[in-house]
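Then we have subunit A:
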Amino acid sequence: MNAFAAMLGRELRLALRGGGDVLTLVLFFVIVGAIVPFAVGPDKALLERIAPGIVWIAAFLAMLLGLDRLFRPDYEDGTLTLLRHADLPLSAAIAAKVIAHWLVSAVPLILASPVLTVLLAMEGDAFWRTVLSLLLGTPALAAFGAIGAAVTVSIRRGGLIAPILIAPLSIPVLIFGVGAITATQSSAALLFLAALSLMAAALAPFAAALAISSAED
Partner candidate 1 sequence: MIDLGPHAVFIIWAYLGVALGVAGLIGWTLIDARNTAKKLAALEASRSAK
Partner candidate 2 sequence: MSIDTAPKQSWWNRIAHPGQFVAWTRPLLWPLTALTAVLFVVGLWFAFFASPEDYQMGDTVRIMYVHVPNAWLSQFVYGIMAVSALGTLVWRHPLADVSMKAAAPLGALFTALALFTGALWGRPTWGTFWEWDGRMTSTLVLLFIYLGIVALWRAFDDQLRAARIIAVFTLVGAINIPIIKFSVDWWSTLHQPASVFRADGPRMPGSILTPLMVMFVAFTLLFLTLHLKAMHTEIKRRRVVTLQRKAAQGASS
């Protein structure tokens, strides 16, 4: 557990040292959300109707943006090879990385989501549902993203191909995430979202570890 905590601390320090990254991610999230009204027109009723979708698309794109940082630097400087031979199992090290990734790229988005809900004319209730659905759904996005990043880590231009692989896997997250914000089926969708996140978070470290150790053989 100590090694796991040390790994988590290392990842967090590395991510936060270049504090600009987190800020850029949040800006990207807000700007993607804020640009939609320009495309569809300032119709408040329409915006309110599509707001859940916009928030989730913005979150999905913002989470994709940070993925290339997840394994690539460590792959290129050989850290991943060292981690494979460390006492801590590779899957645990990857779990630490995914948790750190979620902390530095999803939590800021959740904190920034009130800005979007105001801009998109969502009501108070919908606001809380948005925060809750992002909180429950983004771990699944981070987990699927980690699988995509691990699979493409040894491809020189893998940054381009990873989103193609991750997007189809993430469709259930988007469906239930948006469903959880829309009032009618909210509680069922939240439960599905939580189940999905748990399953993805349990599966992803092992799948990613398998992919990475295959890439290095």
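In the analysis below, contacts are C-beta pairs under 8 Å (C-beta built on N, C-alpha and C of every residue); 3 or more make two chains touch, one makes a residue touch a chain; residues count from 1.
As a selection rule, all candidates are chains of the complex that A comes from, given by their letters.
For clarity, every value in this text was computed on a predicted model and none was experimentally measured.
Candidates 1 or 2 all belong to this complex, yet only 2 touches subunit A. On the subunit A side of its complex with candidate 2, the touching residues are 147, 151-152, 154-155, 157-158, 161, 164-165, 167-169, 171-172, 175-176, 179, 184-185, 192, 196, 203, 207, 210-211, 214-215, 217.
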